[in-house]
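Before anything else, here's the structure in question.
Here the complex is missing a single protein chain, while all its other protein chains stay put.
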Amino acid sequence: MATAAEKTRERLSVAKTYKLYIGGKFPRTESGRYFKLTDKNGVVVANVCRGSRKDFRNAVVAARKAQPGWAGASAYLRGQILYRIAEMLEGRREQFTAELNRQGIAVRAAEKEVDASVDRLVYYAGWADKYQQVFSAVNPVSSSHFNFSVLEPTGLVAILAPEDSGLLGLVSNLAPAIVGGNTAVVLASASRPLSAISFAEVLHASDLPAGVVNLLTGYRDELTEHFASHMDVNAIVYCDGGKRAARQIQSLAAGNIKRVVERSGIEWSKPGAQHPYLIRDTQEVKTTWHPIGT
Amino acid sequence: MATPENTLAFDGGWEYAPAPESTDHVEIDKRYGLFIGGDFVKPEKGRYFDTINPATEERLARIAEADAADVDRAVKAARKAFGPWSRMKAAERGKYVYRIARIIQERAREFAAIESLDGGKPIRESRDVDVPLAAAHFFYYAGWSDKLEYAFPGRKVKPLGVAGQVIPWNFPLLMAAWKLAPALACGNTVVLKPAETTPLTALKLAEVIADAGLPDGVVNIVTGAGETGAAVVEHPRVDKIAFTGSTAVGRVIQKALAGTRKKYTLELGGKAANVIFADAAIDQAVEGIVNGIFFNQGHVCCAGSRLFVQEAVADEVVEKLKDRMETLIVGDPLDKNTDIGAINSAAQLEKIESYLEIGRSEGGEMFQSSCTVPDTGYWCRPTIFTGVSQSNRVVQEEIFGPVLAIQTFRSYSEAIAKANNTPYGLSGGVWTDKGAKIFKMTQNVRAGVVWANTFNKFDPTSPFGGYKESGVGREGGLHGLDAYLSLEA
Partner (left out) sequence: MSVSALETRPILPDLSKVPAVDEVGVDERVARFCSRSIKTTAKLEALKLALSMIDLTTLEGQDTPGKVRQLCQKAIHLHDAMPGLPQVAAVCVYPTMVGVARKALEGHDINVASVATAFPSGMAPLNVKLEDTRMAVAEGADEIDMVISRGAFLAGEYGFVFDEIAAIEEACGDAHLKVILETGELGTLDRVRRASVLSMHAGADFIKTSTGKIQPAATMQVTLVMLQAIRDYFRETGRRVGMKPAGGISNAKLAIHYLVMLKETLGNAWMTPERFRFGASSLANDLLMQLMKQSTGAYQSADYFSKD
């Protein structure tokens, strides 16, 4: 997995093994399978874990376990942790740029993608203690009751990340889910999986509790049905995939009436690709009634 | 503890004489067509079915059965009406919806009587709850029609097109209002399918809509059973589906819509926990239990059908509940003193009775009030099961009848764990005099509506809808607008 640049150096570099990120740990896929990621010249960049349904199952267990604690964390804390993730990513700007470059993205474009990803994290970090104020309501009911509606996280969100935006697309879908107190299991882009795993390292170094984000690499065709059918997943966010995927995902999601969120054809680099309605997509409205009396 | 020396007697003595609501102001046609394009029209195949009074088992009217071709006609009419309706000045559109609210208020008594005749619910409820809330719902959403840009900061809103709406038999007029009011205010046109056992008030509402002068085709009402509903759901030119009904059917609909990109909202089943802590206002809590499970014969998706009582007060609560049940009057839905009316249909009664059998065979101890019920019609006396647990079917499954499963608990953590131990998440109740505990409990119950020290309250301004298998989306309030709009940057 040596790059051309490395070949000119005297020292042999140590290549990274890209693994999965489940429950705050970096296991290899339990299946032992992998797929080769090659650059445009056909040189192998990495052997990437071909995550299995059992890896997914384990990830869901970890995400479920982490969910109440994460949802119970203060909005301020969640915001700080997202901001911390941004800081960590900023600090590894060079690494991520190089990695994106190795996955076929021109350096300038790669730099822009990393910068945009950092900024996107900061954007959603800022929403942590504000979206509730924008989307909640006190409802003036006719009876002598105090009635209010607030948002609560849907729970456990499965995300099929965009295929063609390995880092920014991932961040753009992950951040709005977790800033709202959900935990997530994400399937990274199969063609650009490396940034996802490196991003997991960023998450790992950012005070994010174990299990809040779980990242898998693998084949979408193979894993979609499990993402969509798992009875302990509350919502599925899927990016692109066409009509066939849409049909498959929603049919299976009906097994436990999952919330199904489709995000197709979105250019994640555009400023319009970030807004609080993406947070709201994986929130539930809870309405509480209480009498007003003595 | 209850002994012969300290037991209250409610039987006999001063009894309320019959106080029937008069029906001389009610007009029901012998036969109803489909309301399509502003007119009542015959169904293509000429098929009709009976709608009966569940309290007498007598036929009230013959109702047209819409098939796929009829649904297609209705969708075409709605499609045609959509352009002008959605482009109309929003304030004008709102005024049409206000008119509907007003006419319902004017004809409230008639609507109430028909609702009770057709569905079996007590006139007290149709008069005091269903009909006024239906009018209020139209009134509330009417006002939104020219203010929608304030509801979604940073977004532009657009109506979706034709909304296909399939509603249940438990609150026929009210559910029609919940569906129609926001759809119309947001500029959509509608094809509505009422439930086959309770079509009359929706058809009466068609008269109101015509009287209100709504443009032809803005609201179309197609009657029929499941096949008619499926035709609405599957119609390719319907842009949005709103369904209220069982989780089983909701699942089928969600599947049927897969790949179509139709927007949908689902209001599905429930098995709500109603949790009484020892420090609660016990007498009001008992009343809350009664409202929670016996309101509308228990035909309520958000019914508080799983009661959890803290052990220290369990005996007291159950005794008081039994006393209260003895004062509930079961019988003629049109009698103003009736608390529990007729079960909506023979099929539903059969289902409820099968659960009573299941509950007993699972080892539950069943108590029913000692009241008498009429000979004809479909009736179920208020029923509670004690000695049941989370593993029993009467605790897990939605019965949709006046049947309460009672369990005890010891601690907060046990209560919350059991309350959430269900695939449903529509509603929940908590009773305690301690403020901090209320917030802890209401925050942790995984349900869309939580009633604290109250139960089964509804208001047009208050969003309603479930977590988990209880549905997707909200109806009512500002949050209910979302279902009928597309939000754009």
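Order of writing sets the labels: A and B. Residues in every chain begin at 1.
Basically, contacts are C-beta pairs under 8 Å (C-beta built on N, C-alpha and C of every residue); 3 or more make two chains touch, one makes a residue touch a chain.
All values derive from a computational prediction rather than experimental measurement.
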| item | value |
| --- | --- |
| Left-out chain, listing which of the shown chains it touches | A, B |
| Given B:R73, B:R124 or B:K204, the one touching the chain that is not displayed | B:R124 |
| Option touching the unshown chain, where B:D279, B:E353 or B:E397 are the choices | B:D279 |
| Absent-chain interface as seen on chain A, which is shown | 143-145, 291-294 |
| Contact set of chain B toward the excluded chain (per top definition) | 2-3, 5-6, 8-19, 124, 128, 279-285, 287-288, 319, 323, 327, 336-337, 433, 453-454 |
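Just so it is clear, only the chains that are shown with their structure count from here on.
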| item | value |
| --- | --- |
| For the chain B and chain A complex, residues of the former touching the latter | 136, 153-155, 247, 250-252, 254-255, 257-259, 261, 266, 268, 423, 438, 442-443, 446-454, 457, 459, 461-465, 467-472, 474, 477-479, 487, 489 |
| Chain B-touching residues of chain A, taken from the complex the two chains share | 134, 137, 139-143, 145, 147, 149, 152, 154-155, 234, 243-244, 246-251, 253-257, 259, 262, 272, 275-277, 284-291 |
